[in-house]
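Have a look at the structure below before the remarks.
Every protein chain of the complex appears in place save one, which is left out.
All chains are identified by letter, namely A, B and C, in their written order; residue positions are counted from 1 within each chain.
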Amino acid sequence: MSAPVSAPMLLLVSLLGLWVAIGFLGLLRPTSLRLVAHILFPSGAAVGAAIALTAAWSITSPTERWVLGIGLPDLPVHLQRDALSSVFLFLLGAASAGISLFAAGYFRRGEGTLPGLLCLQYHLFLASMGAVLLAADAYSFMVSWESMALTSYFLVTTQHRIPEIRQAGFLYLLIAHLGAIGILLSFGVMQGGSWQFTFDAMRTAELSPGWASAAFLLALVGFGAKAGLVPMHVWLPEAHPAAPSPVSALMSGVMIKTAVYGVLRVTFDLLDDPAWWWGLVAMALGLFSAVYGVVFAAAQTDMKRLLAFSSIENIGLLFTGFGLALIFHAAGMSAPASLALIAVLYHAVNHSFMKGLLFVGTGAVLHATGQRNLGRLGGLIHRMPWVAWPTLIGALAIAGLPPLNGFVSEWLLLQAFLSAHEVPRLFLNMLLPLGTAVVALAAALAGYVMVKFFGVVFLGQPREATLADAHDAGWRERLGMIWLAAGCVLLGLFPNQAISFFALVPTQFGLLEPGATFGRWWLLDPVAGRQASYAPLVFLSIVLLCVVATILVVTRVYRRRVRRAAPWDCGFARLDSRMQDTAEGFGQPIRHIFEPFFGMRRELPSPSDTTPHYRVEISDRIWTGLYVPAATLVQRLAQAVVQLQQGRVSTYLIYSLVTLLVLLGFAL
Amino acid sequence: MELLALLAFPVLGAAVLAVVGARRWAPEVNVGFSAATFAAACALTSRVIGDGSFTAFGEQFFIDAFNVFLVTLTAFVSLTTSLFSRPYMRIESEHGRVRPQHLRLYHSMYQLFIAAMLLALTSNNMGMLWVAMEAATLSTVLLVTLYRTPASLEAGWKYFILCSVGIAQALFGTILLYFAAERVLGGSGMTALLWTNLNEVKGQLEPEVLTLAFVFLLVGYGTKVGLAPLHNWLPDAHAEGPTPISAVLSGLLLNVAIYAVVRCKVLVEGSLQSELPSRMLMAFGLLSVVLAALFLWRQKDVKRLFAYSSIEHMGIITFAFGMGGAVANFAALLHMTVHSLTKSAIFYSVGHAAQKTGTQTIDDIRGLVTVSPTVGWGLMMGTLAILGMPPFGVFASEFLILTTAMRQEPWSTPILLLALGIAFAAVFRRVQPMVFGETTAKRLPHSPALLPVFAHLALVLLLGVSIPPYLADWYRMAAELISGQ
Amino acid sequence: MSDLSLDLQILNAIAALFLLLAFGMLSQRRVVTLVKLLAVQAALLCAATLLLAWRTGETHLYLSALLTLVLKVLFLPWLLNRLIKRLGVYWDSEPLLQISGTMLIGVLLVIFSFGLAQPIVALASTATRSGIGIAIAVVLLSFLTMITRRKAMSQVVGFLSMENGLFFGAMSATYGMPMIVELGVALDVLVAMLVLGVFFFQIREQFDSLDLHHLESLREDR
Partner (left out) sequence: MIDLTWPIQVLEVFIALLAAPLFAGWIAQCRAVLQNRTPPSIWLPYRNIRKLLVKEAVLAEHASPLFRMAPYIVFGTMICAAAIVPSMGTNLPFSDAADAIALVGLLATARVFMALAAMDVGTAFGTLGARREMMVGFLAEPALLIVIFVASLISQSTSLPAIAEHLATESFALYPSLAFTAVAFSLVLLAENARLPVDNPSTHLELTMIHEAMLLEYSARHLALMEWSAALKLFNYACIGLALFVPWGAATTETPTVAALLGAIPILGLKLVVCGAVLAVAETAFAKLRVFRVPELLATAFLLAVLGLLVHLLLQG
């Protein structure tokens, strides 16, 4: 290695190597679940925690570069760690620590592929995500990017006996591959005239505005396909539910964020001066995905599909923040741009904790009851308290309720929106504030979805008799969930420390002068010009104080006598569990209000129907409107081309004669 | 000396196996001879690396960096194919699909085929190159019709007629080349057709005659490469023959045909200032990639599916050679290597898969991973490699080709990428249910020989992650030779 | 024409006859006569080679003339006739395109190949350079014969006439190929014929007719 490699980079690369080693250790005795569950996954979690620590420790140190020996002869593998990759490495390490801990207790016999093979794919998936965050040249980025897609494809199709899971896996890998092609084209355009594919060459290559816009749009489409931005989102609600829960937690929590990392790296780092309309395109896509995702989440009856659509909503919010930051950056307003960028980074980290916790919760429920359909769950809080309460924390956090972390990143995003009216462009300063309303709508709808999710799964009466013997999660699963829940709470209560950690990224991009502070340690006051502050610690202590005071006063003064009785059934026959609100019922107002979003097919019982049943079929208009016609077009094209091969020798001879004559014609 | 050994072993093997081909231990003899050829090839390579290219036997044979790597590749893949054909042919004869006396024909023709290819690669005389190609075609025709089924007969017939007619055009091209060369080198008969002489004097050859010659040569050898409008024989020939033959046909014979086309292009490009030859090659390449990608969409037979995938990859290689320039040639050579390694690995696993399920139609092969993980994972990894998924070498060469295409012909990149995307969707949609899902496969009497499959895939993975420096210089030397610096 | 020496005039006459035979084979439907025409064509080629050898004194030309005589004039026609008797394939049914259409295309092909050969003929130093145009024409015409035939046997005859055309081209452009190449090519043609013989028996045994419409099962468009 030419330059002496600095400590953090060496440590990070060796930790990634450790992950790969753990993976291959699994192959030694692929059938023994004990080795995998008791030794390999916990050590994977430890490595994840170590990566998070190194990333957090190394974020303040300057950018490090390292050129490895391997790779193409004239394009060896370049690695680079800077503030942006440190933030996402912290995200990868922290979230994967909790999820791996949960996975240690989650995988049992008969889960499709052998545990050893699963452990290999799982840890290769983690290592490739780490490699994506460190790659500093097009070739190694593409190799790690697509091996991330490949390993996650194998993880998605663990139970490959079920045809739907195979379908989901195929769709996922196909769209991931097409996205990767977009990214490859964008890198090709970005290398400008320099014919080199290292990121440093791309930074120095000056592109004409036309080529720069082409590179940006290709990158947006390519990374949007991996992130699940709306027109390219169709794979996400299929792939995430098909994967085992820890894997869908990793995919939703961490893999989608690598797409956000990619978009940030391309626009803020590699392309220098953005056009004003770039941000608008990203924000429009983001806002539409946010509303589209949350509206579909509200209408789902399968809990993992519900969470997958909620991931689409959060990706929409991330891309909205990214678009906003881009608009401010283009307009030269660096303070609001850095605020929006911090909001995006903060929400990315928050979402990986929240969504990881929820997916892991559904995993525990799935293992206990074997049910994924919301119509067959309910009342699990009594039998699975250790799963219910952390999931409640996750649900409240993702609904964006104050003391927890979801609210902080949303609050920052809204503060950034508040300075949107100063953008000099004519129509933009009027359109952007409307963005606030859409973000608020999406956040409120998220609250609606989470009440539906938590209420239908954990509260009320069990809708199936078999739920009675649902057992609580194992101690390793509880540990994993507590780690993630603690992450949610701490990120919510100490925003200032977190923001000082994230603010290093805009400083690296030159949007913020180094050493900027955001109010006292307990009070968050990000915007200089505006008097807007939020102190979660004080806030939470006051609320707790009031609650405890009320409890003491009420119980002390009025004797604590409680009697249990049947709930009010307005005098008719005894209420049973089927009279509760089902998942479709809870989604009915949304389906009624957001009618145009859905392709709906209802089966209503006719009056004379002896066994009346009511079924509603929700279909995604984008799937029927965009993907099916594309497939039929290729089908028809193939049909036309195949006529060439009719089987007669003489026709083939005619082809070669005609080719010969045509070429001779050219040669004249 | 090594050259003599290299050519003698297979011919000797053919003769010996013609006698003992039907014995129980005939496959072992076959492996022995292939191993000997491989050893000779390695010795030859070390000699060429040691003291550069050289001519032998009165300049009739010429070895340089370009054809020596193809010779080693041919010898290596023929060795692994003979290893694979050992259990394969035993199972085939136990299943009663092949009669013992046909085995004798099979083994001797196999060695003769290897000899013909090595002769074509090493000969300096363009006429002998043509004769060797014709011999290769003839030896494989009988092998394609080994099973005596109506389909294999039809495939054999089409293969024979189309290739012979194609190669006849190549003969006419060679005649015109000889005609042009004779005017400059004088009528000394033997030396006029030697590639080395032609290479030195290519500046003074008449452009019109050379263009005409190139057209005939391109159509002739292009038929053997399976370029788009002339490809019709390839899917039938590769699908109906026994799988070792399909592997060798797809893996090696196509490379030899491209080698011949490139030899002619080097000569013609030297004399013509016009862009015509590279434009033609690029047009052929692009047309093959697009047509093959669309053909892939409606395949029912697994070997036909991978035969069309060979057409697609040959199209990519021709397109790369058409672009010319050091990087494109380097990438094309790398692509030839990784393609033949991966495609032969895929045919090995497909062969065993077809034997396990008793059929080649895709819809009847299901759930390989559950019954025999090695065959299932081998097929999955091979398919992902051939579709250009990154950790494997095919992505490395495609990355280089696409990036050079972006620089030289930006208009062609979207078409290429779209075709690659369609091919990916078509092949993966067929292969995924074959590997995963409920199983229809049964146990085999003999355990499948899967060492070759994973040896090939490991090599391709190595070429994908990091190309060893000496191999890189070797390719670079060959690339310079081709682009005529 | 008059300033050419006698033997050149004969050579040009042979070339013209060669072309005529190619046209003849294009329109012929009886397989037996087809083989006869092939044999005559080969004989013409052998005569031209002998004449040229006598004129230029090249030794290897005598050898190649002998080779053509033995292989293409005597052995192959005998082998084909024996096969025809054994397999009983005397008639070739109506070709895909009726005769007049094929002839028209043939004429167009001849015109095209003559136009193509014009620059080369101007360059060639050999006396029989005009033969190149004829050679290209014969190659394309035999290509057409193979396309328009429905019987396997007549396709093979078309292929052999293409070989004759190629040799005629080589002979007229460069006084024949180097000896080793001539031998190689002759060997290949011989082996090809043996292989084809084996093929005919197998096809006959499978489909009990040599008609090509049996060989159309491997197709994609169904």
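Side notes on the structure shown:
The rule is simple: a contact is a pair of C-beta atoms (placed from the backbone, for glycine too) under 8 Å apart; a residue touches a chain by one contact, two chains touch by 3 or more.
Because the structure is predicted, anything quoted here is derived from the model rather than measured.
Shown chains touched by the hidden one, complex as a whole: A. Residue in contact with the omitted chain (choice from A:Ala7, A:Ala437 or A:Val662): A:Ala437. From the options A:Arg34, A:Arg564 or A:His613, the residue with contact to the unseen chain in the full assembly is A:Arg564.
Screening A:Val547, A:Met600, A:Leu626 or A:Val662 against the full complex identifies A:Val547 as the residue touching the chain left out. Looking at A:His38, A:Arg161 or A:His382, the residue that reaches the missing chain in the full complex is A:His382.
Listed for chain A, the residues touching the missing chain in the whole complex are 378-379, 381-382, 392, 396, 399-402, 407, 411, 414-415, 418, 421, 429-430, 433-434, 436-438, 440-441, 443-445, 447-448, 450-451, 454-456, 459-461, 523, 529-535, 538-539, 542-544, 546-547, 550-551, 554, 557-558, 561-570, 575, 577, 579-581, 585-586, 588-590, 592-593.
Definition applied: only the chains that are shown with their structure count from here on.
Of all chains, the one whose CA centroid is most distant from that of chain A is C. Two chain pairs, B-C and A-C, are weighed by contacting C-beta pairs, with B-C ahead. Geometrically, the chain at the heart of the complex, using CA-atom means, is B. Centre-to-centre spacing of chain A and chain B amounts to 44 Å, using the average Cα coordinate of each chain. Separating the CA-averaged centres of chain B and chain C is a span of 31 Å. Centroids built from CA atoms put chain C at 70 Å from chain A.
Shown for chain A are the residues that touch two or more other chains, namely 642, 644-645, 649, 653, 660, 664.
Within chain B, the positions touching two or more other chains are listed as 157-158, 161, 165, 169, 212, 235, 295, 298. Here chain C touches chain A in the complex through residues 96, 112, 115-116, 140, 143-144, 146-149, 155, 212-213, 215-221, going by the rule given at the top.
Residues 642-650, 653-654, 657, 660-661, 664, 668 of chain A are the ones touching chain C in the complex.
Across the complex, chain A is touched by residues 157-158, 161-162, 165-166, 169, 211-212, 214-216, 218-219, 223, 229-230, 232-233, 235, 276, 280, 291, 294-295, 297-298, 367, 369-370, 384, 389-391, 395-396, 399-400, 402-403, 406-407, 413-414, 417, 420-422, 424-426, 428-429, 432-433, 435-438, 464-467, 469, 472, 476 of chain B.
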